[in-house]
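Structure, as structure tokens:
Omission of a single protein chain aside, the complex is shown with its protein chains in their original locations.
== chain A ==
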């Protein structure tokens, strides 16, 4: 994240480069911009809660620029992945997150890197907010040795510190998330676990089992249902007897949040995190969001919803546009400054894609490694009895 001075100096440097001979001209100083402003966010619907997250929130210029940069990076990264997939440089599964950026960024804004997070397969955005670099993420998608999982995991199996993937089987990550929260409570370090799933997974039995245990044992877990209205091609109306996902935890308090507004998500997460850390047990947030792409790259995404619907969300509720409008209309940034960020982001993505397409594939010696942890080396049978391979921890 950039400091204000770094941002200013970047802008100034860029201006100076562009304007060749001219020295620093009339660059606006930070004194020209509003340092912080108050914004109205949608009120969250609540379930079994006496209070609700604030509807008037403060955002500083610094925060705004950081959220903008992060969301733009995620957006461009996903679009680049789309491109690489169509060129068949990325293979297998690829579930893109564009449209949902405010969720990942808003959540991370109100937790610490020392907290924990687990999600399902639409995970590239979270890998980034949890500390993965664009380079490592893209190289994982292209299956290279520089990938965040050394090329062995692929799109759905990316991990980093305190981020437990990246899980391919719908709903299976939810009991795991509660387990992480149990460890947090046991170790007494005031950490919590954010445990995400989608509207499709929300009907899974194992989720209800997890709600029960989390509530019984007062685990510090924030369950987050990212409701993007469609479980693959099934709309929420066709899938769920109740689409009030924030109430489905029944005895677990819940919030329904505007997932397209990064500030609303941030505020709700702040509220939820405080709930957990004060020992009150689990809480559930339903983030109402939208994905522009289909379920995965093999789904055009228009056989079960209209192009008009997608276009409407893009034009009225895009999280990045919303933030940009807020900043510009409150004099918190200039158009040029945001364009500069766009240029830098684009370059970062290009560099990462360059790396991801030129980095070599993992070496064959790695094939059998990482089967067991803390284990003496073992022999692994290859495709026939004369093929004896080696596995080290």
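General remarks:
Going forward, a contact is a pair of C-beta atoms (placed from the backbone, for glycine too) under 8 Å apart; a residue touches a chain by one contact, two chains touch by 3 or more; residues count from 1.
The definition used in the following text is that contacts and distances are computed from a predicted model.
This figure omits one chain of the complex; the name its UniProt record holds, of "Light induced like protein", "MTX3 protein", "Pyruvate dehydrogenase E1 component subunit beta" or "DNA repair protein RAD51 homolog 4 isoform X2", is "Pyruvate dehydrogenase E1 component subunit beta". Among the residues A:54, A:79, A:213 or A:367, only A:367 touches the chain that is left out of the figure. Only one residue from A:186, A:307 or A:384 touches the chain missing from this view: A:384.
Touch with the chain omitted from the figure is made, among A:43, A:152 or A:346, by A:152. Mapped onto chain A, the interface with the missing chain covers residues 91-93, 140, 143-144, 147, 149, 151-157, 167-172, 206, 232-234, 299, 303-304, 361-362, 364, 366-368, 371, 380-387, 389, 391.
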